[in-house]
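The structure appears below as structure tokens.
FYI, not all chains are in this one, though none of them got moved.
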Amino acid sequence: MTAKLAEMTTLEAAQAADDGTVVVIPVGAFEQHGAGLPLATDQIRAEALADAVAEALPGKVVIGPGVPVGVSPHHQAFAGTVSLRPALFAAVVREYVESLAAHGWRRFLVVTGHGGNNATLGTLAQDLLRDRPDLEFAWTPVTVLAGDAVGAMELTPVSGHSGEAETAQMLHIAPHLVRHDLLDPGTTTPDQLDPFARLARSVRHPAVALPYDRLSPTGVLGDPRRATAEDGRAILAEATDRIVAFIKEWLDT
Amino acid sequence: MTAKLAEMTTLEAAQAADDGTVVVIPVGAFEQHGAGLPLATDQIRAEALADAVAEALPGKVVIGPGVPVGVSPHHQAFAGTVSLRPALFAAVVREYVESLAAHGWRRFLVVTGHGGNNATLGTLAQDLLRDRPDLEFAWTPVTVLAGDAVGAMELTPVSGHSGEAETAQMLHIAPHLVRHDLLDPGTTTPDQLDPFARLARSVRHPAVALPYDRLSPTGVLGDPRRATAEDGRAILAEATDRIVAFIKEWLDT
Amino acid sequence: MTAKLAEMTTLEAAQAADDGTVVVIPVGAFEQHGAGLPLATDQIRAEALADAVAEALPGKVVIGPGVPVGVSPHHQAFAGTVSLRPALFAAVVREYVESLAAHGWRRFLVVTGHGGNNATLGTLAQDLLRDRPDLEFAWTPVTVLAGDAVGAMELTPVSGHSGEAETAQMLHIAPHLVRHDLLDPGTTTPDQLDPFARLARSVRHPAVALPYDRLSPTGVLGDPRRATAEDGRAILAEATDRIVAFIKEWLDT
């Protein structure tokens, strides 16, 4: 049977709630990913991970409705980018959680393919802690779960958005959506950055949010040509394992 | 080339905006559809209609990000239903519109597979009229566009949600998601309703919103067994024609 | 005794709440009605209907506080128009309802003289369904309740705001506020409209909200000179009958 709530009937949903399943909510972004990747890249990756987790944990997990648009003000200079304000994005996820909690679900895991959603998910977790102490709410980004797989790749000194790791995942998950011939390196070394951008990238804290058109004229950080589908498979596998292990332990608590 | 913005790159999106395309935004609901249809029924139908419109108008239309969850408080008693408040749903669609307007799009058509979103879309249209007079914003439900096709079907006296017309569409669009053996009649005649519900259904105005568990124990109004895939095809075709005609005329203004 | 809560004392109000009366809340607009009708036209008509209903149902109905300003962004180009945003208008009506519910009332009927409030009232009904399932909330426009009476009038092909039906009501209810010598036809045929406006008026769906200065230079749709006070009397009578019948049945449920 499908793990996707979207494809279940209300009777099947009732059963899944009774079974104490964890609701996995894939969220992403609708934003530029350079000349080579589609706008939905982050949502596609989040859904692939959710699917892999559900497949590995049959009967333990349901996949809830996704949020196809995330918090992307830093990409707004690039055509096609659609963005929700943090407060709005949080409100949407919260309504999902509270609607499903009304049917009996108690455990929620948001998988975000877009790092720009992290801070908002952090604030939502705090609000839920205050208002819904009866629920357990967790969230996770995708790529950072795969430290080993990414570490095994050869990244350029500046790397990140639409770069090696992200392109690899798309080559594995949705190769038909990759414009292979348009995969070109973006900003790859600090000296290509203006001084303030370079400063901002050089330290984790103080933290500075920068618009991506200031970081790269094409919106790409890194060299996507270095990515392979095999890298992407390894990233997805490692991330899946990490979440599966987490959920298994969670269900035992 | 795809008409789906989600699958385009930012460069392709820039071209589509320059081309003066109309953005079609499919929105639906995540709500009970009886024992036979999946929770995402309304979103699936809206997307199918958007796809058909885009196919009929190549280069004239792009399909924007969807909203998979709508305004469904009246279905909340049934497991799996997820609902956004009207103000929240409106805010999400508005952010889509304003984000895309920043890239140059001026014309937006929201296709809603869920009638529960109509009022909210009406208020959004008013807010945009006030704040964004530079944009042209239209919205439409799905099934009501197909008056002839639905009129040709044999409906039960009480009919509607998860009934003949909606089931027909799903049989045509996504038959693999229909639980054919679970398609059972719900409330089909007024005498099955309690007095206040009967009163509410007997007139269009005064208008009364009722929870669906009060209207039908299974959440179904009508007899889905009467539906055929051919009926569904006819509904989709008529609705497509109506929208295509509208957009063609729109693009000439 | 008066049916107007505004004129009651708190002791009389307590009695009316105990009696299980329906609260009728007249709402309107504060907007242009062409050269011949006053800005408060919609509120005047709503109040007249509420009064007629109360008179026909002594002891069954109380008239609550009105909202003299409605949702009128489409008339903002005309001097004197005052408008509330949909969310604000909904919040005001909701506070009325919740305040009165705290005193024991359970049934509410909003009568709106202004169609521009319909969508907002629809969203309010949904929010109340979610948050206050203990209440019964209905709403209705005025003129659409009088299909027979309006159908008996000779309307111009384009007709509506400040046109035949609305003027007729004012001639009956408040003739001293009608500038009889300034009643001039506005836009009366589709060919007087620009192409997009003509498209928008030609179909119910897709629905488009348009500013009235684009529909008519004087803000009038139709020919108010065709209206008679007798038409207005008939419209009011039919609308009253419809609501009275509704409330009688309601009180029996």
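General remarks:
Read from first to last, the chains carry the letters A, B and C; within each, the first residue is number 1.
By our rule, contacts are C-beta pairs under 8 Å (C-beta built on N, C-alpha and C of every residue); 3 or more make two chains touch, one makes a residue touch a chain.
All of these numbers come straight from a predicted model, not from anything done at the bench.
Counting every copy of the one repeated chain, the full complex in this structure comes to 6, with 3 of them shown.
In this text, only the chains that are shown with their structure count from here on.
The touch graph of the protein chains shown is a line. A rotation of 120° superposes the C-alpha trace of chain A on that of chain C, rounded to the nearest 5. At the interface between chain A and chain B, over half of the residue numbers appear on both sides, which makes the contact a same-residue one.
Measuring from the averaged C-alpha position of chain A to that of chain C gives a distance of 48 Å.
Chain contacts: chain B has residues 76, 83, 85 touching two or more partner chains.
On the chain C side of its complex with chain B, the touching residues are 71, 73-74, 76, 83, 85-87, 109, 116, 118-123, 125-130, 133, 136-141, 144-145, 194-196, 199-200, 203-211, 242-243, 246, 249-250, 252-253.
Those residues of chain B that touch chain A in the shared complex are 5-14, 17, 30, 32-40, 43, 64-66, 68-69, 76, 78-85, 88, 91-92, 95-96, 99-100, 102-104, 177, 179, 182, 219.
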